[in-house]
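Only one protein chain is missing; all other protein chains are in place.
For clarity, chains are labelled A and B in written order, and residue numbers in each chain start from 1.
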Amino acid sequence: MEEIKGALALIGYGLAAIGPGVGIGIVVGNAIQAMARQPEAAGMARTTMFLGIAFTEALALIGFVLFFIA
Amino acid sequence: MKWRSRVLLLGLAVMAIAVAIYSTSIPEAHECDTAKEIICAPTNVVELFEHKEALFSMGPFDVTRTVFLIFLATLIVVAALYFAFRTPKIVPGKFGVVMESMVSFVRDDVAKGTIGPDGGRYAPYLLAVFLLVLVGNLFELLPLINFPITSRMAIPAMLAVFTWVIFVFVGFAKNGFAYVWGIIWPKSVPLGLRWLVGLIEFVSTFLLRPITLAVRLFANLVAGHLMLTLLLASGWLFFSSAGEIGARALIGVPWFAFGLLIFAFEFVVIVLQAYIFTLLSAVYIQTSVHPEH
Partner (left out) sequence: MLQLTAPMMFLGPFVEEPSEPEGIDLLLPASSELIAGLLAFGIIFLFVWKWVLPMVDKRLEARQQAITGQLTAAETTKHEAESLLADYKQQLAKAREEANRIVEEARRAAEALRTDVVGKAGSEAESIVRKAHEEVAAERQRAAGAIRDEVASLSLDLARRVVGSSVDAKAQKKLVDQYIAELEELKA
């Protein structure tokens, strides 16, 4: 029972990581596009990119917490 | 050029010692059956992070290894700042330049750049957060320490709570009750959805912000420490039992190589997480100083 629970937690975390993974990819890709298009605004784009990553990552973090709790 | 190569050599030596310590630090290593398993996981992950036995006690207060490391981090931060800014030198040395650029980065780029011209008021808090988190993170890779104190929930949680208190307090001080009202009743959203968006905003602002802020730092450092231990120790366990298992010891090669890669990658994570924690604190304060932006 205990092992099944652990395996389920693993799968759950894996599923929880899909969305943020895709999201971070989109955020970074668009940030790179913005930087390439306007190199003079690269600093701003980079800061905003980190912010976007941080917010997107929150979902994966909640999954991480649940993995430990479950 | 000579100076640079010396620093590089020193860094490589430090890295080698840290890797060696990671490689031999997995608990209950003898239980790993390298003849059957393909990776040696620690039997209990939590034991990698919990140091319950007290090194010594100060009255009712037990000084565990983690507590000792927290005080060591404080000492390092204070000493570094003291030696960098001891004299009002006009032309600082190399160390002074590094510390100065760090201070001016947090104060000018993060505090003033994010919050605005009056962001200098929050610079001491943000700088203290940045330095404590940075040194706490760096402990992950420092040999003989090899344990990030930010992978214990205490410090991320404490700092997140401080940030939460500051941005809530500033929000009320600057905007009065309109601060909370602006969050749960956003004027820019159509009336039908307003209550829903308001609820989500309320939860995300007052509950999820501090939790994610703390957990982001904590989780990154836990994951990093775990990966390093797992990979490097697995590699080492396979190598060291080569006499008994023969060619199977080669299984350790990819683990060890991957561990070295992660070791280098952790440098990036360490600095980035310290930066993101500080930046997000600044952004949260900024949304309270200037709401609706």
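By definition in this document, contacts are C-beta pairs under 8 Å (C-beta built on N, C-alpha and C of every residue); 3 or more make two chains touch, one makes a residue touch a chain.
None of the values given here were measured: they were computed from a predicted structure.
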item	value
Residue touching the undisplayed chain, where the options are B:A154, B:L208 or B:I245	B:A154
Contacting the left-out chain in the complete assembly, out of B:V222, B:I270 or B:I285	B:V222
Contact set of chain B toward the excluded chain (per top definition)	44-47, 49-50, 52, 61-64, 66-67, 70-71, 73-74, 77-78, 81, 85, 88-90, 92, 100, 103-104, 107, 123-125, 127-129, 131-132, 149, 152-155, 157-159, 162, 215, 218, 222
On chain A, residues whose C-beta touches the chain left out of the figure	5, 65, 67-70
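Quick note on the criterion: only the chains that are shown with their structure count from here on.
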item	value
Cα-centroid distance, chain A relative to chain B, in whole angstrom	17
Chain B to chain A touching residues, read off their complex	113-114, 208, 212, 215-216, 219, 223, 272, 275-276, 279-280, 283
Chain A residues touching chain B - in the complex, by the definition given at the top	47, 50-51, 53-54, 57-58, 61-62, 64-65
